[in-house]
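Sharing a structure below in structure tokens format, with a few things to ask.
Of the protein chains in this complex, one is absent; all others appear in place.
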Amino acid sequence: MEEHPEKTTIVLFSGDLDKAIAAFIIANGAAAYDHEVTIFFTFWGLNTLRKDAPVRLKKGWLESLFAKMMPRGADKLGLSRMNFAGMGPQMIKHVMKKHRALSLPQLIELAREQGVKLVACTMTMDLLGLQKEELLDGIEYAGVAAYLGDAAEAKVNLFI
Amino acid sequence: MEEHPEKTTIVLFSGDLDKAIAAFIIANGAAAYDHEVTIFFTFWGLNTLRKDAPVRLKKGWLESLFAKMMPRGADKLGLSRMNFAGMGPQMIKHVMKKHRALSLPQLIELAREQGVKLVACTMTMDLLGLQKEELLDGIEYAGVAAYLGDAAEAKVNLFI
Partner (left out) sequence: MEEHPEKTTIVLFSGDLDKAIAAFIIANGAAAYDHEVTIFFTFWGLNTLRKDAPVRLKKGWLESLFAKMMPRGADKLGLSRMNFAGMGPQMIKHVMKKHRALSLPQLIELAREQGVKLVACTMTMDLLGLQKEELLDGIEYAGVAAYLGDAAEAKVNLFI
């Protein structure tokens, strides 16, 4: 008799470093408890998935503007408070290192190793002009219907 | 044998355009899957429900001040980030139109057609000095007890 694993879903809407860290700590914790975990990245949360290096793509001027103004990847995110023009994130990263806590890029790596499903919301990718080439390789792409399918079967559903 | 429909509840606390759009996209998606969906509007989220046109009402000075300073309706909300003194919302509305995505007022209309229950939190209406005459017609009014009654029966509960 097979038992169905528990499921956990997180919508990561926010593009803040601190909220992304919280999302990945919860996701990794749930995966360690054998939950099937999905993080659904939408709106500013998509920035967490952007590649470090700029990717050359044909874009309209508004999409280029968005691309330029939004942080490029997990290492560039700001804090939801006490950001201080970028000093805040450095302070947080410093104390995280001091306490041997995993950095956000390491938390993302761990999540992938643990089989956490990272799903980019295609509708908001369109709106913000983000293309697959700009996002981390090996993630999935889906819309709100797929999210709801997962969420309706999950015990823990969070919007962050 | 009747099956009970799945339930989904969303607390819309935020008064940000982008978060309101996310809330209504999820709500409409869930309604399309035959979930019974309730959006419970509290604090700044109540501004989403305000009528476009000013409504003449007797109010104390603090309530008048709140009323004046808070955005009047779904079309006036700002963004949670990249707001740029109101330019950000115009940019988002522009790309949404370009991608034929529904605008927030259209998303609200669709939600109502699909039977999504829109509930204004009476307690925070009192705090912010908002009166029924200022909010969209045909919505419901309730307190935290009603929300919890719905949430305890729902599979998906989000706080946005």
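We call the chains A and B, going by the order they appear; numbering starts again at 1 in every chain.
Keep in mind that, in the parts below, a contact is a pair of C-beta atoms (placed from the backbone, for glycine too) under 8 Å apart; a residue touches a chain by one contact, two chains touch by 3 or more.
From a predicted model like this one, the values you see are computed outputs, not experimental measurements.
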| item | value |
| --- | --- |
| Sole contact to the chain not displayed, among B:11, B:49, B:104 or B:135 | B:11 |
| Residue among B:34, B:113, B:126 or B:140 that touches the chain left out of view | B:126 |
| Residues of chain A (touch criterion as defined above) contacting the omitted chain | 6, 8, 18-19, 22, 25-26, 29-30, 32-33, 35, 80-82, 91-92, 94-96, 99, 101, 155-160 |
| Positions on chain B where the hidden chain makes contact | 11, 13-15, 42-44, 62-63, 65-66, 69-70, 123, 126-129, 144-145, 147-148, 151-154, 157-159 |
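The criterion applied here is as follows: only the chains that are shown with their structure count from here on.
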| item | value |
| --- | --- |
| Chain centre separation (chain A, chain B; CA means) in Å | 25 |
